[in-house]
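Only a single protein chain was left out; the remaining protein chains are all shown in position.
In this document, chain identifiers A, B and C correspond to the written order of the chains, with residue numbering beginning at 1 in each.
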Amino acid sequence: MSTQLCADADEAVAGVQDGSTVLIGGFGMAGMPVALIDALLRQGAGNLTVVSNNAGNGDTGLAALLAAGRVRKVICSFPRQADSWVFDELYRAGKVELEVVPQGSLAERIRAAGAGIGAFFCPTAVGTLLSEGKETRVIDGRTYVLEYPIKGDVALISAQRADRMGNLVYRKTARNFGPVMATAATTVIAQVREIVETGEIDPETVVTPSIYVDRVVQEGDAV
Amino acid sequence: MSTQLCADADEAVAGVQDGSTVLIGGFGMAGMPVALIDALLRQGAGNLTVVSNNAGNGDTGLAALLAAGRVRKVICSFPRQADSWVFDELYRAGKVELEVVPQGSLAERIRAAGAGIGAFFCPTAVGTLLSEGKETRVIDGRTYVLEYPIKGDVALISAQRADRMGNLVYRKTARNFGPVMATAATTVIAQVREIVETGEIDPETVVTPSIYVDRVVQEGDAV
Amino acid sequence: MNPATRSSHTDAPLGKHDIAALVARHIPDGAFVNLGIGQPTLVADHLPPGSGVVLHTENGMLNMGPAATGSDIDPDLTNAGKVPVTELPGAAYFHHADSFAMMRGGHLDICVLGAYQVSARGDLANWHTGAPDAIPAVGGAMDLAIGAKQVFVVMTLFTKDGAPKLVKECGYPLTGLGCVDRVYTDLAVFDISSQGVSVTHTFGITFDDLAARLDMPLLDATKP
Partner (left out) sequence: MNPATRSSHTDAPLGKHDIAALVARHIPDGAFVNLGIGQPTLVADHLPPGSGVVLHTENGMLNMGPAATGSDIDPDLTNAGKVPVTELPGAAYFHHADSFAMMRGGHLDICVLGAYQVSARGDLANWHTGAPDAIPAVGGAMDLAIGAKQVFVVMTLFTKDGAPKLVKECGYPLTGLGCVDRVYTDLAVFDISSQGVSVTHTFGITFDDLAARLDMPLLDATKP
């Protein structure tokens, strides 16, 4: 259904339910939908499962959401960073669950959710702690681990530009998880630096077609 | 390794071995690498398995390859068309094998080969003739069929433009199977309408990065 | 669908353009829709301007426009039936794996397909006549059948020989299991759900006459 253009980030994140699984784009700060995360903090939904590459940096954005006790579980590839003190403390205190997923398997599991794939045999993590308890199979002489889709109730992503229909283009490596997360959540919310008229984005260059995007909000130079 | 710019289509298809699996792009005539198929006919490789959406139209291109007896097996989604008389006759005479694959499963199986996925559970074709004998599994209440990758020895594709490094962009719905086939073959050969200097394609708009492309040949307005 | 639409009926069977027009009226504004090859294509001609309905073609495009004519014909721009088409503002192109991921992942609101047969459980048969000498060719039919949120079928209710095409069990090879939500025919419209088969519209036939000609229990939903 048609993409909704929102007046501000608060309108964009309205209605997120307690207990939701929230996919959050970005790799470090590149592509991080900071304005939407801040709005989600104000919105108040709690008991969230957050799926993102990292587990928050510094004291803002995802780190602030964690600090406010809104996050029950984090699914990510790389929680521990120089500036991930908020997550580190909560994790050591047993106040947040953690599922570590190899970065490529994380991206592919999100893609699988968006692409209607029930599960897939993946060669990553075979023979490691991160495949313990998972089904394995030898196919054509190579061992694979069965991985399942990760689907979101909500995705918060950041893009460079939207047209009024909701087609998105990204900028440089800020693209990262945005396009796959946009395919894998019931409600996809994008903050963009610019909204242009429909027809102003070359159809050959659209990265996320409007079908995937539910709400768009312009948020200055948000990154 | 670096992409080779070829002087003509004959140079581009040199070395294709008897018994190869050849992925051929195109959907009908849009995106069909006609010059490369014609060159493959001259090149002479036989006993081929051809993977393509269709099984040839009229008397040229793939149909000519079939008529010359070079094709042992066709894997495709839609062999029967108004102008597929060459294939029809060979098939009815038992002179060519056929594996019919739903179009989306065909695309996803080719993608899986390119993406290092060992197999995937797909909801398409469950309970139909096309899943007979295939492993099924119920995941989260839905039934899926296990599908395996389709990998090529060679891919013949058509694109709009290459830079000298081998980055490719396509045009409109002629894009179709080209980008996935480019990921899934040992040797990827692209015919393009235009070759430009490296740096002249906007990095945001590259559809097939040069890493996937082994040989490029400019072939006029080949489609 | 509003109650007035649900209870509509006419005194005469619908022609294929009338069926297409009815389907078009039942597609919500702003829906993302795939129209199968053949009769379903006609639905596009009846979508009102400004409906915001976005057409998907599985060969890699969203916001497909009408068929191309004259100098607009571009061999690089066709629909799934390989007919030259046009592009509307806001269009997007993508490759085949992305296009079918979009479909398989349940992102299309509605897909409209033709059929040889539909069963009372919503099984669809539309790809193979089962004739022993037929060359099987499925294209995107199986992906479309299981991918869209709702699958609408358009077909005549009976074959030229008078055999019903809405049947207890499909005799033709199946395209998909339990995937059809609604069947639009010249004589009636049927909803298929876990409750069974409901007749929502009749055209030139009474519910009782319809029930007598079909070998399955029917629920009468023609009255508001």
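Convention: contacts are C-beta pairs under 8 Å (C-beta built on N, C-alpha and C of every residue); 3 or more make two chains touch, one makes a residue touch a chain.
Predicted model, so just to flag it, every value in this text is computed and none were measured.
Trainee: Using the touch definition given at the top, which of the shown chains does the missing chain touch?
Mentor: Touch partners of the hidden chain, whole complex considered, are A, B.
Trainee: Tell me which of A:5, A:29, A:139 or A:195 is the one touching the absent chain.
Mentor: Considering all chains, including the one not shown, the answer is A:29.
Trainee: Who touches the missing chain here, A:124, A:167 or A:218?
Mentor: A:124
Trainee: Could you tell which one of A:77, A:167, A:187 or A:210 touches the chain left off the display?
Mentor: Here the residue in touch with the unshown chain is A:77.
Trainee: At which residues does subunit A meet the chain that is not included here?
Mentor: 27-31, 53, 77-81, 87-88, 91-92, 98, 100-105, 107-108, 110-111, 122-130, 170-180, 207, 223
Trainee: Against the chain that's been left off, what residues of subunit B make contact? List them.
Mentor: 1-2, 111, 113-117, 163-165, 167, 183-184, 198-199, 201, 203-204, 206, 209-212
To be clear about the criterion, only the chains that are shown with their structure count from here on.
Trainee: Counting contact pairs per chain pair, which pair wins?
Mentor: The chain pair sharing the largest number of C-beta contacts is B-C.
Trainee: With chain centres set to the mean of the C-alpha atoms, which chain is at the far end from subunit C?
Mentor: A
Trainee: For subunit A and subunit B, let me know how many angstrom lie between their CA-based centres, rounded off.
Mentor: Taking the average C-alpha coordinate of subunit A and of subunit B, the gap between them is 33 Å.
Trainee: From the C-alpha centre of subunit B to that of subunit C, how far is it in Å?
Mentor: Averaging C-alpha atoms per chain gives centres 30 Å apart.
Trainee: Provide the C-alpha centroid distance between subunit A and subunit C, rounded to the nearest whole angstrom.
Mentor: Computed value for the inter-centroid distance: 35 Å.
Trainee: Quick check on subunit A: which residues sit in contact with 2+ other chains?
Mentor: 115-117, 204
Trainee: By the touch rule stated above, which residues of subunit C touch at least two different other chains?
Mentor: If we look for residues of subunit C contacting two or more partner chains, we find 61, 87, 93-94, 101, 103-104, 147.
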